[in-house]
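Removed from the display is one protein chain of the complex; every other protein chain stays in position.
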Amino acid sequence: MKKFSHKLYFGFIMAFLYLPLIYLIAYSFNDGKTSVWKGFTLKWYVALFQDSQIMQSLYNTLLVAVLASLIATVLGTLAAIGIYNFKGGYRTIIQNVSNIPIINPEIVTGVSLMLLFTMAGTMLGFEMGFVTVLLAHIGFCTPYVILNVTPRLKRMDSSIYEAALDLGCSPVKAFFKVVLPEIMPGIFSGLLISFTYSLDDFVITYFTRGSKFQTLPIQIYTMTHQRINPKANALSAILFVVILLILVLINVRSDKEAKKTHA
Amino acid sequence: MDKKVIVSLRDIFFDYGNEVILNGINLDIYDKEFITLLGPSGCGKTTTLRIIGGFIDPKSGDVFFEEERINDLPPYKRNVNTVFQKYALFPHLNVYDNIAFGLRLKKMTKAEIENKVKHMLAIVDLKGYEKRKINNLSGGQQQRVAIARALVCDPDVVLLDEPLGALDLKLRKDMQIELKKIQQKTKKTFVYVTHDQEEALTMSDRVVVMNNGAIAQIGTPADIYNEPANAFVADFIGEANILNGIMLEDCRVNILGHELKCVDKGFPKNSPVDVVIRPEDIEVVSPDDSVLVGTVEDTIFKGVHYEMSVKCNKCQWIIHSTVAQKVGSTIGMTVDPYNIHIMPKMFLLPNNEIFTTVLYSDEEANTITVTIEDNEIEIPERYFEEGTKLHIILPPTGLHIAGDGVGDLDEVYIESVIWKGEHNEIILESDERKWLMQSDQDEQVATYVPISFDFSKATFNVIEEEGEADED
Partner (left out) sequence: MKTKKTAYPYLLWMLLFTIVPIGMVIYYAFTDESGNFTFEMFVNASDYSQVFLYSLWIALISTFICLVLAYPLSFMISRCEEHKQSMIIMFIMVPMWMNFLLRIYAWVLILQNYGPLDTMLNFFGIDITLIGNSGATILGMVYEFLPFMILPLHTVMSKIDNSLIEAAQDLGASRFYVFKNVIFPLSVPGIISGITMVFVPTASTFLVAQYLGGTQFMIGDVIERVFQSDHHTGSAIALVLMVVILGFLVFMNRFGDEEATIV
């Protein structure tokens, strides 16, 4: 980007992406409820942390995200290995079905799960809540794990598994000692993506949460739907900083790794 | 020789989909020998190795290890170790941990492991490389680590799957000698797979030449070179002039219309044979002293000798000689009878014989349709009544490699391509039979091609119905 016009255009897009967020964050410090600036305050942050409902939702969100991403990672990694060993037509069918939660509109996935859980609920006598949300989250996270692990499996020289067997490993041992370290980066990014998607999910949670179970995105919806709530601004500011930190850390780490492999 | 058999393969059959990979392999491997499975790619040599290693199960047949059947023994319970084609070193471990991998599984003490690894590093000349990352090693070094990793486990048999294929020529030559030395030093049985005939001849105690899922010949390198079992082996190992000949009687063969003396016996009188003459066995003499007279067409200096191409009776001969002949000059050629190798033809008949029945016939268009291996094939310019039984004799020139999708038979395997001085003799294998084809073009062995028939060159005989023919 040497030309001025290029820089200008780049600046325009960046401003478009960031100005709304900056505005949002700036007004979390506004001592007033409207868009008129009434002086600096931190009271919305205090209110945010004192809001037990929000804190409970945060806890729920993290719990669901941790459990869903871990279970999806195990389920997805095992599935990726199994699917890898299917041949031709069967594999294509399985992969396509597996991708349905990714390509299907979220809202359709949401309502379809709601139908399932309502029916199963009336048959087995339970209400939608934590468990149904967790199941739904595992459902949309697992395909992402598979999508991340499969290329690693394909890239792996399958003879290293045979070499481990050849040197005396049982199949299970060979998997843990040789295959797992090779596909670990794929598993890890699958876990990371699952975790963030679970954290951020609104639509599918909305349809599977029942009437009582709250997650942070649901809380944000109740806070911002059809009214102004400076606590939402404060929450945005915190989320923004956390996201920025995580992304910078990941970036630095992958930079280091890239340098290592170049060396 | 009274040697102990360590691995023994009996009637091994293996297929993948419709493709037969191994078709009845029988092989005894002796203790402490360096044996090489040699053949073009797709001949089944790697599959054979993987069956010994336990990575795949034969569809039928038995694998014996010191007389014990081991078909159902998984690879990790066989005292056999493999050096893989692309080394298959564990990228997340360093040199030391790669080599120690197998030992750790055997629950040895740390000191023992260290001792063995150090010893092995010395053997493969990699002292001081313990802590190196695999990705920071050169191809040759990785190769040595792979060998060390297999040898350190003290296997009875070491399997090597084209281990030098990825190295450049110079390094490959060095490693060939080194591997042989390592084998002699460690006194292990080495089963080596390669498609490089020179490599096989240099290193092996015995060579197993394979083609199209079967063993073509087993013998010492000298045997294989000097007494090839058939034209395929002669063609594959070293350079050779391979010609069609007719065995007149014991010790007399006719080549290119000239009668020559040889030492082979036992062929039927006047039977067609393949005649193999190595280029270095041809002596250049004055044209007056020989029945074989030709014109030198080309001379290339090859370092130790000159390679000359000589045209004699329409046939191309290759001669190796330390004396160069002028291009265009006329020379005579003689061959010691001992150096004329006679072998039975791989395709026993001179023509392709087809037995079939007329399916439809169209008198107006003057065509008939017959089936060959379930393909309906229309033959123009012929008319026989529907249901007539035919015996068609199709000469080798009546077959062609067709373009994709327009062949009479879609997938035919090229089993061998042998240059017979003036054209290529190609043996093809379809689902049910083999075909002999003659072509001026070179084709890639072990590939699948569509073929089409040219029936204008064929002769058609009607087989008489019911009993009459049987009665003679």
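Lettered A and B in written order, each chain numbered from 1.
Simple rule for what comes next: a contact is a pair of C-beta atoms (placed from the backbone, for glycine too) under 8 Å apart; a residue touches a chain by one contact, two chains touch by 3 or more.
Since the model is a prediction, treat every value here as computed from it, not as a measurement.
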Shown chains in contact with the undisplayed one are A
Missing-chain contact among A:Leu24, A:Ala47 or A:Val131 belongs to A:Leu24
Touching the unshown chain, chain A contributes residues 1, 6, 9-10, 13-14, 16-18, 20-21, 23-24, 27, 34-35, 75-76, 78-79, 81-83, 85-86, 94, 97-98, 100-101, 103-109, 111-116, 119, 135-136, 138-139, 142, 146, 158, 161, 171, 174-175, 179, 196, 200, 202-203, 206-207, 216-217, 220-221, 224-225, 228, 232, 235-236, 239-240, 243-244, 247-248, 251, 254-255
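Please note the rule applied: only the chains that are shown with their structure count from here on.
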Chain A to chain B, mean C-alpha position gap in Å, rounds to 56
Chain B contacts chain A in the complex at 53-55, 74-76, 80-82, 84-86, 88-92, 101-102, 105-106, 135, 149-150, 153
Residue set of chain A touching chain B in the complex reads 157, 159-160, 162-171, 173-174, 177-178, 181-182, 261
